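Only one protein chain is missing; all other protein chains are in place.
Entry: chain A
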Amino acid sequence: MKNILLRHMQPKQSGVIVKVTATGELGRRIRDMGLVPGTPLQVQGRAPLKDPVAVRVRNFTLTLRNNEADHIHVEVEDNS
């Protein structure tokens, strides 16, 4: 197991959120969408221009920009 940023996850890779470092409005929006520590997620894919990234979380699809994904630390399986 290792910690990486959501930005660096590969399509179809799964993991569990360990930490959200965003504060203020971004932090609040991320939490409103259910991205809190302990939540499992899976990367669905990326937009044609590689950004934003689409994530499956709590049974729905959420898209967020790469620079927003930078605030989300995810624990993933080691073998990549």
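As a working rule, a residue touches a chain if its C-beta (ideal position, glycine included) is under 8 Å from a C-beta of that chain, and two chains touch if they have at least 3 such contacts; residues count from 1.
To be clear about the criterion, contacts and distances are computed from a predicted model.
Asks: UniProt names the one chain left off this complex as which of "Fe-S cluster assembly ATPase SufC", "Tetrathionate reductase family octaheme c-type cytochrome", "Glycine cleavage system H protein" or "Ferrous iron transport protein B"?
Replies: Options "Fe-S cluster assembly ATPase SufC", "Tetrathionate reductase family octaheme c-type cytochrome", "Glycine cleavage system H protein" or "Ferrous iron transport protein B" considered; the missing chain's recorded name is "Ferrous iron transport protein B".
Asks: Spell out, residue by residue, where the missing chain touches chain A.
Replies: Where chain A meets the chain not shown: residues 20, 23, 25-34, 36-37, 39, 44-45, 47-52, 54, 56, 58-65, 68.
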